[in-house]
Structure formats: structure tokens, C-alpha cells
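Missing here is one protein chain; the remaining ones are kept as they sit in the complex.
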Amino acid sequence: MIEGSNNLLLLTPEFVLAGLALLVFTADLIIPEGKKEWVGRIAVVGLIGLLFVTASTVMGITQPVYNNFLLVDHYSFVFKMIFITVGIITILMSEEFVKTNLTSQGEYYGLVLLAILGMNILVQSQEFLTAYISLELLSFCLYVLVGYSKFNPKSNEAAIKYIIFGTFSSAILLYGLSMVYSVVGSTLYSDIAQVLSTSGFMDPVAMLGITFIMIGIAFKLGIVPFHSWIPDVYEGAPIPVTAYLAIGAKIAAFAFLARVVIGVMLPAEELWSSWKIIFAILAISTMVIGNGIAIVQTKVKRMLAYSSIGHSGVLLSGIVVFGSTNGIVLESLGYYLVGYAVTSFAVFSAITAVTYNNNIELIKDFAGLSDEKPLLSASIAIGLFSLAGLPLFVGFTIKFYLFSSISIGGYLWLAGIAVLASLVSLYYYLIMIKSMYVDVPEQERAHADITVRWPMWIVIILSILMTIALGIYPDPLVNQLNEISDLLK
Amino acid sequence: MQYFWLIPVISFIAFIITSLVGNKILKQAWIFPVVAIILGLGIYCFGLTEYLQSRFDLEHCVRSSVTGMVGCNYSVGWFSAGVTGKETVDSFLGFTVDPLSLSVAGLAIFVALMVQIYSIGYMKDDPRFGWYYSVQALFISSMILLALSDNFLLLYVAWELVGLCSYLLIGFWYEKPDAKEAAKKAFTVTRLGDVGLLIGVLLIWIEVGSFNMSDLFSYVASGQMESWVIFSISGLLFLGAMGKSAQFPFHVWLPDAMEGPTPVSALIHAATMVAAGVYLVARTYPLFVESEAMMLIVSIIGLITAIGAALICCVSIDLKRALAYSTISHLGLMMLSLGAFGYTAAILHLLAHGFSKALLFLGSGNIMHSIDDLDINRMGGLKSVLPGTTILFCIGALSLAGIPLLSGFWSKDEVIVSIVHNRNILFAISSMILVFLSGFYMIRLIITPFFGTQNRDYSNAHKLPMVMLIPMGVLAVFVVLFGWVALYMPGLPSSFGTFLFYSHPKNFHLEPDIASITLVVTLLSFGAGYLFYVKRISIFQTFKTRMKFLITIIENKYYFDELYQILVDKIVLPIASLVALFDRVLVNDIGINGPGHITRSIGSLIRYHVTGRIYVYLGLMTSGMIILGILWLWIVRL
Amino acid sequence: MLELIHFNILSVLLFSVGLYGVLARKSAILIIMAIELMLNAVNINFIAAAAFKHGGGLFTNFDGHILTIFIITIAAAEVGLALALILRIFRNKSTVNVDQFDMMKL
Partner (left out) sequence: MNMHLVIFSVISAVLISCALGVVISRNIVHSALFLLFALISVAGIYLVLLTEFLAIVQLLIYGGAIVIVILFALMLTRNEEYPRIQNNKLWPIAGILSVLVLITLSVSYFQSDVIRNASTTISPAGVKSLGSSLFTTWAIPFELASLVLLVALIGAIVIARSDKGGN
């Protein structure tokens, strides 16, 4: 094992991020009411700077920091870059929404930043308590953000549901941790893995503890049967926050899950060989239930929520083949997450633009959008086609890549089910597309009051371009991601 | 030849320009797609000449040890990842030029050009003229990509793209509910087959470690692949081909697809896209021939499709739908031929049928354009109104019926020859029945609308512009002349059979005994049609009333649509709502209201779904937790 | 003799009681209280495990106690935030009954 260093320079991105968050909170006090969007712009500039800071300080370094509690490596580097980018896009797409709908605008941006901090530490932690606290940091920000639209009863309700679910699942996760701890005596991944992989060690307490920890993480990811909160929270949350939940928080939770599986379970081969089965069962039920229920939805946000549950199932089936392939699956998962993020942003940003100053929420309310706002509806349509996995868009290449690596891992049947699930998903995406392009609106010029400002245009155009560009020529990105698969070797 | 990649790219650029410019700014939206196609045709002709003249000493060309044909491959790296060996994903963007891709791409480019010129007249007054042309450009771009691609990944991409274009064009007049439904149906049904194709491609990758077709073929030829793997891969690929080529039981989408504009039917649903399934089987022929059983399945599916569709065609009263069933029937014939080792015959028939059927569809477009009706019982006596169309339509129909000297005769003859040589007597008899049926329905489609008694007044029929007739004339010339290619290949000393072949080239020639039997059967069918539709002999009428029951079944297309509707209504949707029901309502209502209320709550599901409660969700979670925990302990303790 | 398992069983009991409270009660505030009970069960487990150091394990220092301190901290913050949210929804809907929190369904 590499001896842990206390070189805090490696944590520069985190310190800078925390500083930036405090700066944003302070700026909120100084900047007068009516110009609060500048708080967000400061945050965006800071985050862009942070991208460079991160690249210059931790790129290419693999080193455990601070008693092995954290591990700075390429995996965490890649995900940090993803989170920061997600943060930038989220803030840009929030601007109009926040200005029109929310009070206390300034704090909104600070909370988004602190959530990124939580995600960053989450992916590099090598110890459960650190992971738990950063997870809570992330969740706390999200609880507040979900309930940020505080005069909207739906938002209140979503926040209540989210926090009750969140604390409940934290309690379960912690109980699992305490069971593991009472057998192992440590909370470091490596120590737990070491004890678990000792030959023939199958202590029921430790096993149940691991199960409970996994359930806690499964909750965050929205794996069936721990998914029930997702549609309600996604529906009630302000829509940029929904995007943040569906993209940022999901990627973070997934990166965390992958890290735990790699760090704790993979070394214990006996343990992992039986856990694989459970993961496969969960993946299948998640894909089936997520996509199945999405068919009968009438509200856009709920449809997207169920579809994101379906995507979690696909991701989970990638986890199943850990250990049976030579690392390529981790890379394809990373690629899937990036492609999913880009595509979802195309959808969510356009939907935000459509809905931020009216109360459109049903799929049929989008009827006739294509005539009035062609670019917005094209953005949604491209995004949905991509999510369904049609070629030419990144959705196809990511799915193809992931399914290929699942099938060389020896799980062709699982890939087959995933293909079928994405076939089903095409059906409900088409319903939405049909509504925009084919159906006749109930009233003339129903979308006349939609105005889109430049930060939103940047997000929309950028994400469409990326959706197409990554679908046609993914090589540079895939090469970047190539190194993270070292973790699985 | 190395510039062939330009053909799809130019059309794609035309697609982008046309969809951006639309017909708001540019009134003549056809200009870019048509120019792109003309450029493409130029490149194609240039490449074809190059291939025919100097194909043995070009740099990238090799003679394939499996097929025996010379193929030229050009590729660039696309994306690659992974570690080493079998786990590397290496993908190439590449295309291959061999006789097969040359034939299919040539057909696509040529027919597309004719159809696009025709559409200038046909679609002139449509409000979405620009959109029509941009999708057409996208279609032709992806169709050429499909024909040229040298790996399965790219082929799959193109495959999905042509499906998408087909969906968009079938639903082109989306104001009509029928068109919307038809588009959805076509998309869903073909996607079902595509799932098979995708899994097949994944399986190929697992087995071979490459998406490249030539890698697959050499791997298969080396005998390393087990027979059941060959069977399942070819079966999965065939599933995709069945969906695209509307083979039984996926045939239901094609007749409905006629809701789209008629030129679209001519191009996509007669000549090119639907033939992609046949092309796929031909392309992966080295795989199929390794599996006896699969070949038999291919020919049986082909036979069932061909005869079933031909019977429906004999009773269909909608001109375009009748032509669509004829298309299905001929596609079935091609599959049958492929299954009976008639590789060259199938492709020859693909080309001959493509030209003829495009001509027929454009002819029906003329009728549609001038009298705005497609019910053949309400037509009759059209020959006085549309003399030019009548002649052109007859050429196409007689060609497909198999009248000598027209192209359909040569290709159908080759198909029959290979069936007779390679399959047993049952297949031979069935193919004769098929010849009879196709002659019968073709003569019916000629007599009833054009020569029968005039049933209505044509005084306000529209005149046809020349821009619609000229492309049809060019197509007709091809229909007449193309068959001679079978006997003599321009630029080559010998016939089509030595140009495009599988493993053994052979000179095409007439087998007099088989040809004469076919001819006699065709003439018999003509005679029957004459007696039936012109003389209206009473014995046939009694026959018709006697067989009322059978004819009703055929007229209702064997009730396949109803069957599928029932399947979807009674199985797929209930499962979806059952899952939803389980998730939200069942758990909740049973828990909250007890079994007494279940009936009522399910009954008034729409109005009464009291859910969204935290404790129900939490309970669900906890149950999941317990199940997982117990499952886990059980696994461990086992 | 006092053994580790006594504390474990105590903690399991407390955990189950808390779980029952979360699942069975209608008031959002009561649910929060019940979750606090579950977290206390966790803490008992941690401290007991750390106090009964058994030989050969990796029990060093006082990790269990530290973990408990952190969990208490986080729990306090959680209660504060949850109650703020409950207060907010009470102002909008005049109730804390989770039965009434069902605007979003199916």
C-alpha cells in the first residue's frame, strides 16, 4: 500500500471551491437586490477558473491523502471535472428561473457550489465516515434546493419527502456501517476489504451491514425498490434543481457506488460473486419498472424521473460485470455518464426555458411547441432521441459501448434486457416528441410568452452540439476516460 | 472509388442546408438535394467505370477468399478503447466497394434521382415542401451509407437512420390520423426486428472481437465458430432483415406505410429501404450458408410471405396497397431465392424489381395526382385520360409479371432456376403457384383501372406536368433494357452472373424447359385474369361466392392487424399499467384499505388513486430492504 | 457479565422501534423523532463496538467514539433543517400530517 501523505496541496481544488462558496455568500450581501444574477455569474467564472486549477494541480497524480481517507487519482479527477462542468451548466440554466421564481437568490448559487464540494469529496473518499459526511453535505444542499421554491406547496412537499427519505436512508446506511464496524473495527474501505476477503470469512453481521450500506447508496441512486421518492421529488423541485438532481447527484452517487464496489467488494471474491446476482436482479427490476411506469405518465417531469430510474438500471447492469472484464466496463460507464449528462442537459435546459414563467407541466401542454419555438423543441427532441439510443447521437454510442462491455463480461442476456428496455423507452419519448411536433395545441400561441436569454442559449446550443459531436466522434473523450479503467485492474 | 464516401456526405450536407433554409427563404427547396444526388450519381458512375476497368490492380482491392468477388476497402479509425486483444473496442468508419454494394448503391442513387425529380411536380403545392426534400436527402445519405458500410456498427447506424427517415416520411402528412398511426406502427414493428439485429451485432463482437464484416467472414470460414453460434447470429440478423423487409410476421407495417406521399412509397417502400433486409442477408451470406437450417428457415419465411401477400394482393381494392402487397410478395421471393442458394438471382431480382416497382408506384402517383382516388373499383377506362401513364404502368406491371424480354422475366427466371435446382419439389410447385398469382394480380391491376368500363367522370382530372412523366420514361427504359444486363454485362465480357456471384461465377443463360413452363403459367394467369375481369365468366363468379369465407379472410389480411392489436391491448399495455398499479396503487390500497376495497379502487383507478404518501413509500423501501437482507442471508448460508 | 451482544440487541430493539415509528405515524415531526431514535441505535452500536475492543481486530484509537460525535453533529443539523422545512409547509398547508402531503402521485 502506498503510504498516505499529508500533502494538502493535493486538496487545493476543494479548498478553492469552499473559498469560492464563501465568496459567493459574501457577494450576495454586497450585491444589491435586482442584480443578484451577478452572484451566479461570479460563481460561473470561479468554477471555470476552478477547472484550470483542478487540471493543473491534480491531473495525472495518484496519491492517497490524509491517512488514506481520501485518494486523489485519475478517477476522482475525471469526476471532479464532470461535477464542476455540471455545476457551471446548472448555474447558467438556473439564472432566468431563479430570477423569476425564487426569493433569496444569492444563497441558491452558494448551495450549488457546496453541493459540488460534497460530490468532489464523495468520489475521492476511501473511508466511510468521510464519504457519509460528504454525502450529507451534498444531500443537505439538495434538500434546501428542492424546497427552495418555498411558496410553492409542491416544492415544500417534495423537500419534506426528500429529507425524510434522505435521513431514513442515512440511518440505514449508518446502521449498516455500525454493523460492519463492530466486526471489522475500522471504516476504511481497504481495511474492510481486507477483513472481508480473508478466506472463508462470511460473518452474517458484516454481510448484513454491507447490505444496509448498499441500500443506503441504492436510495440515493433511485434503484427499485428504493425509487419511490424520485418521481415526487423530481416533480416538486424547481426544474433546474431537478436537472441537478438527475444529473449531478446521480453521477455522484453512481461514482460513489462504483468506488465502494471496487474498494470494498471486489477484493472479496466470494462476496462479490454472490452480490453480482443481487445487482443483476436490482438492475433488471429497475430497468423494467422505471421504463414500464414511464409509459403511463402524463407529466413531463415525472416521465423524465422514471426514465432516469431506467437509466440507473442500465448503469447498475454495468456494475454487475465488474471483475469479469479487464477494466473496459468502468470506462464505458464513465462514457455513459458523460453522454447521459450532456443529453439530459439538452432536454432539461430546453424544458426549463419553456416552463420557467408559466405552469406548463403536462406532456400535452407541449403541443405545438415546434411551430412557435423550433430550436427549443428540436433540442428536446434531439435529447430524447439520444436518450432513447438512436444513432447519430451520443445516446447510441454510449449504449452500444456499455452493452458491448456488458456482453463481453459474459452477461449477454443482461445486455439483451437493457436493449429491450431502451426499446420501450423509445415509445414514451416518442409520445413527447409527437406532442411537440404533431399534436394540435388546445389554444393558439400557447407558448408565446417564452423568452430565452443568452446564458440559456449557451447551455442549449452547447449541449446539442456536444450530443451530436460526441455521438459522431467520441474518440478524444474515450481516450481521456481510458485511464480510469486502471482502477479495475 | 476512394471518393465514394463523398456521396453520402454531399447528400447529408444537402440535408443540413435544406432543413436550415427550409422553404421559407428558398422557394425551390428541391435544388440542393437534387444537385447532391446528381453529383453522387456522377461520382458513382466514375467509380463504377474505374472498378469495371481496372479492378484487379488497385491498391486497396483484394479478391475475397470466401465470396470470390473483388472488394475494395477504405477505412479510417473512428474510436477505439479498452486494453488489448479481444477486449479492445476498435471501430472504423469504412466502406467497401464490391459488386454487391455497387449494385445496391447504384439502384438507390438512380431511383432516388428519378423520384426526386418526379417529386418536384408531385409535391409542388405542399406546405412542407422543404421538409420533404430535406428528409429525402437524409434518407438517401443514410441508404448509401447502409449499402457501402464495411462494418456492422456503421451498418446499424445507417439502418436506424433509414428507419427514422421512413418514420418521418410515412407520417409526413401528420394531420391525417391514419398517417400518424401508420408511422408509429412502422417504427415500432421494424424496431422489434432491430433489437434482434443489435443483439446479433453484439454477439458477433463477442465471438469475433471485431465489427468488421471481412473479419467475421474469415473467422467463419476458418471453422472456429460453433454451429449453434452461427445459427443464432444469423437468426438474429435475419430478424432484423425480416423487420426491414416486411417478412411474415413483421409484414403488417408496409401496407399501412402507404399513407405517406407516393414518391416516398416508390423510393423507400418499394425500391430501396425495404430491400435493405435482403441486402443484409446477402451481405452476410457467408454466415448464412454455413447453417443449413437457417437457409431453410429463410426460404420458408420467404415462401410464406410471398404466397400470403400475393393472395391479399389479388383481392385488395386500394391500388397503392395492392402494390405494397406485391412488394412484400416479391421481397419474399428474394428471400426464398437467397434461402435456395440463388444469391445472384436474388440480387438481380432486387434490382429488376426496384426499377419496375418504382415505375409502378410513380404510375399510381400519377393517378392519385390527376383523379385523387386510389380505389380501383371506382376507376376504369383510365387509358383515355392518362395514355402515357397507361403505357408506362403496363411496362412495369408486365415486367414484374414475367413477360419475356422485360427485366422481370430474366430475374424471375433465374430465381425459379435456383429454387428448382436447390430445393425440393414442394418449393418448385409453390413457386409456380406464385408465378401464377403474380401474373394474375398484375393483369388485374392493369385491366381494372385502365381498361375496364369507365365508372366515373374524369372531366376535371388534372393534367400531368412533364417533370413527372420524364423520370418515369427513364425508369421504363431501364425496366426494358436492364434484363439484358443479366446476359451481357457492359464493360465485361460476360454476364451479371460473373460480375456478382457467391463463390462460383456462372454465365447466365436461359434454361428453356423451366423458362417455358414459367411462361406458360404466366400466360395461363393472364388468361384467367382476362376471363375473370373482362369476360366476367359466371363460373368464376360462382367460385367467388362459394369461397366467400376464404376471400373474407384474405381480404382482412388474415386478421394479423387485429391479432397484433389484441396482443398490444391485452398484454403489453396491461403489463405496463399493472406494474404501475403494483408500484403505486396495489401496495398502497391493499395496505390502507384492506382487501375489501381492492375491487373498487382498481375499478375507479383514474379518479381514485390516493398515493403520494411518504409512509407507503417508506414501507416499500423497508420491504425491499428486508427482502434483500433475507435474500442475502439465504445466499450466504446456502 | 456484560457482553457486546447485549448492547447490539439493545440497539437492534431501539432501531426497530424507531423504524416502526417512521412507518406507522402520521405526523412529520414524529417521523423525525423516530429517525432520531434510529440514529441513537447506531450510536450505541458504534460506542459498544469501540468499547469492547476484541483482540486481533483493527480496533485502534477511538474511532467508534469519533464516529458517534460526527453522527450526533449531523443529526442535530438534520433536525434543524427538517424542522425548518416542516415549518414552511405548515405555513402553506396548515398541517404536518403526511397524509395531506399527496399533491404528487402516480
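Details
Chains here go by letter, A, B and C, matching the order in which they are written, and residues are numbered from 1 within each.
Criterion: a residue touches a chain if its C-beta (ideal position, glycine included) is under 8 Å from a C-beta of that chain, and two chains touch if they have at least 3 such contacts.
Bear in mind the structure is a predicted one, so any value in this text is a computation, not a measurement.
Displayed chains that the missing chain touches over the full complex: A, B, C (touch as defined at the top).
Of the options A:Thr26, A:Asn67 or A:Asn358, the residue whose C-beta touches the omitted chain is A:Asn67.
From the set A:Ala27, A:Leu50, A:Ile88 or A:Val144, the residue in touch with the chain omitted from the display is A:Val144, counting the whole complex. On the side of chain B, touch with the chain left out of the figure occurs at residues 591-593, 613, 615-616, 619, 622-623, 625-626, 629-630, 633.
Within the complete assembly, residues 1-10, 12-21, 23-27, 29-30, 32-34, 36-37, 40, 43-44, 47-48, 50-55, 61-62, 65-66, 68-70, 72-81, 83-88, 90-91, 94-99 of chain C touch the chain that is not shown.
Counting the whole complex, the residues of chain A in touch with the unshown chain are 18, 25, 66-67, 69-70, 103-104, 107, 110-111, 114, 117, 121, 129-130, 133-134, 136-137, 140-141, 143-144, 147-148, 150-151, 159, 179, 182-183, 203-208.
We adopt the following convention: only the chains that are shown with their structure count from here on.
In terms of which chains touch, the assembly is arranged so that all chains touch all other chains. Looking at which of B-C and A-C shares more C-beta pairs in contact, the answer is the pair A-C. Centre-to-centre spacing of chain A and chain B amounts to 41 Å, using the average Cα coordinate of each chain.
Chain C has its Cα centroid 62 Å from the Cα centroid of chain B. Our note on geometry: chain A versus chain C, Cα centroid distance of 26 Å, whole angstroms. Residue positions 22, 28, 31, 98, 101, 103-106 of chain C are each in touch with at least two other chains. Shown for chain B are the residues in touch with two or more other chains, namely 580, 612, 614, 618. Of all residues in chain B, those touching chain C in their complex are 580, 584-585, 609-615, 618-619, 622. Residues 129, 132-133, 136, 140, 143-144, 147, 150-151, 153-154, 156-161, 163-164, 167-168, 170-171, 174-175, 177-179, 181-182, 184-187, 191, 195, 231-232, 235-236, 296, 302 of chain A touch chain C in their complex. Contacts from chain B toward chain A in the complex involve residues 77-83, 86-89, 153, 156-158, 160-161, 164, 171, 174, 180, 184, 187-188, 191-192, 195, 198-199, 202-203, 205-206, 573, 575-577, 579-580, 583, 612, 614, 616-618, 620-621, 623-625, 627-629, 631-633, 635-636.
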